[in-house]
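Quick one: the structure is below, and I'll ask about it shortly.
All protein chains but one are shown in place.
Just so it is clear, A and B label the chains in written order, and each chain counts residues from 1 on its own.
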Amino acid sequence: MPEKIIIQRAEFENTLRRMAYELVEKCGGLENVVLVGVHRGGVWLAYRIATIIQAERGHELPRGELDINLYRDDLSRIGYHPEIRRTEVPVPIDNAFVVLVDDVIYTGRTARAALDALMDLGRPQKVLLCVMVDRGGRELPIQPDIYGVKVPVDSTGLIEVRFREIHGEDAVVVRPRS
Amino acid sequence: MSFPERGLIGIRALRREDIELILRTARSMKDISKRDVKKVPALRGKTVANLFFEPSTRTRTSFELAAKRLSADVVNFSPSGSSMAKGELMLDTVKNILAMNVDALVIRAKPEGACEFISQHVDVPVINAGDGMHEHPTQALLDALTMEEQFGTLDGLKVLIVGDILHSRVARSNIYLLKNFDIEIRVCGPPTLIPRGIESMGVKVFYHLQEALEGVNVIMMLRIQMERMQGGHFPSIHEYSKFWGLTAEILDRHAPPDAVVMHPGPLNRGVEITPDVADGARSVILYQVENGVAVRMAVLYLVVGGGR
Partner (left out) sequence: MTAIVLKKGRVIDPSQHLDTERTVIIRDGRISGIYPPGDEPPVEEDVLEFNVDGLVVCPGFIDLHVHLRDPGEEWKEDIASGTLAAARGGFTTVVAMPNTIPPNDTPQVTAYIVRRAREVGHVRVVPAGRIVRADGTALSPFGEMVEAGACAFTDDGSWTSDAQLMERAMEYAKAFGVPLLSHPEEPALSCGGQINEGQMSLLLGLKGIPSQAEEVAVFRDIKLAELTGGHLHLQHISTKGSVELVKLAKEKGMKNITCEVTPHHFSLTEEAVEGFNTSAKVKPPLRTEDDRQALLLGLRDGTIDCIATDHAPHSELEKKREFNEAAFGISGLETALPLSLNLVRNGHISLSRLVELLSVNPARIISSRGGTLKPGAPADVTVFDPDLEWEVTPEALASRGKNTPFLGKKLRGRVVITIVEGRIVHSVLKV
C-alpha cells in the first residue's frame, strides 16, 4: 500500500476552521478556555486552531504543552524510556475550560495519560478532547468531542498529520507501518 | 554503551550527547518538583534500593525524593551498623537486596570502583552515588545543570575548583563532565592536595586563590576534611582558610561581579567558605540542592528505562 493522502491544503485548512468553530461553540465562548497540546503533533494543532481563533475573533487563547511520556501505561514494557519534553501550561488550569488537543486518537491510551497528567496540574472545570484524526481502534472508553476527519485504519497502517510549519505541507496521510 | 543500560557508574564513560540528554530531562523533571502534585507515575511498580555503605543523609534523601517523585518504591539500606559489621562481603549484601526483586541500585561506598565492581556482577542498573575518590556523577550533573541555569550555556565558561582536589570524587567527576564542553577548568589548593600530573586532564593549576579567581564564572569550593591535617597535607585549619578559604573580601576584590559560588556540601563554615559568602547573593548552593533532585529523577528515569 503506497502513501494515501486523505486531505490536504485547502481542505485541511477548512477542516481546522470547522474544528475551531466547533470548539468555540462547545466551550460556550472563549472565556476561561485553555488549549493544551499533547507533544508533539497536538502542540502544532493547538497552535493552528489558536491562530484561526485569533484571526477571526481577535482573542488569543492561552496555550500549553503536555508531555505524556511519564504517564504512559506501557513504560515498564517498552525497551527504553523516551526523552521527556517540557510540560508547560502558562495559566492555572484550576476551574478552567481545558481543551486537550492531539493530532490523532487511536487506542485512547495517550488521551488517558494526558488526562492524568492534566489532573496533576490542577482541577479543571471541564475538559474537552479535540483531535485532527480519529482512526478508530479504541481500547479505552474515550471519545473525542471534536474531530477533523474519521479515517478507519487497521494496525498495519500509520496516520501522519503534517503541518506546513514543520513538514512543509498541510496534509493527513495514511501509509503502511514501516 | 554502558549508559543507560548498565546504569551510571561515572561521567568518564559518558559522551556529550548523554550529558545533554540527562540535563534536558532534568529540566523537565524540575518542573514537576515545582507543582502542587510533585509526583508522576513513570516508575510506578518499580523498586529502587538505596545502598549506602557509607553514611550520607543528604545524598540519600535526594535520591529517595527523586525516586518517590517518579512513584518508585524505595528501600533504604545502610549496612554500616548491621550485617556489614559481621564481615559480610559487599557483593553478598547487594545480592541479598537483589533477591527481593529490585529494579535499580543506588550505591554509595568507600572503595573506589565499588560500583563498577558490583555492576559487573549484577544484572540491574547501578547508579553511583559516590565511590571513594573515584566519581560522584550525579553531583557533577547537578553542578552542570546549575551552571547552565545561571549562564544559559556551559560552553565558554571558566570554572574554578578550590580545595582538596586529590581526594575529591566531586572534582574528578566535574572535570570529566566539563571537559566535554568548551570550558576552561582551573583547580586551586595547596600543592599537597592537587594530584601530580593533573594538567594532563586538561586543567590549569593554581596555588594562589587570588590569581585563580581572575575572570572566572563559577567558583566551586570543596569541603576540606580535617583528617587531612594528620596526613601532613596542610599544617593547620587556620593556615588553610587563610590561603584557600573564600571570604567576601577576596571574592569581591578578585572575582568578576557575575561569578557564582558553589559548594557540594556539607559546608565547613569558616574553613573553606565564610558564612557571608555561603549565604550571600552570589551563592547558588541551594539551587544545587534543588537541582540534585531533578538530576537524580532524570538519571533514574533514563536508567530504569534501560536501552535506547
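In this text, a contact is a pair of C-beta atoms (placed from the backbone, for glycine too) under 8 Å apart; a residue touches a chain by one contact, two chains touch by 3 or more.
Worth saying up front: this structure is predicted, and the values here are computed from it rather than measured.
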Among the chains in view, which touch the chain not shown? B
Using the touch definition from the top, which of B:I32, B:M133, B:V159 or B:V299 touches the missing chain? B:M133
Specify the residue from the set B:P111, B:G265 or B:G280 that touches the hidden chain. B:P111
Against the hidden chain, chain B presents residues 12, 89-91, 109-114, 116-117, 121, 132-135, 169, 172, 195-198, 200-201
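The rule is simple: only the chains that are shown with their structure count from here on.
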Roughly how far is chain A from chain B, centre to centre by C-alpha average, rounded to an integer in Å? 40
If you look only at chain B, which of its residues touch chain A in the complex? 21, 24-25, 27-29, 31-32, 35-37, 39-46, 70, 298, 301-302, 304-308
Can you list the chain A residues touching chain B in their complex? 67, 69-71, 75-76, 79-81, 83-88, 116-117, 120-122
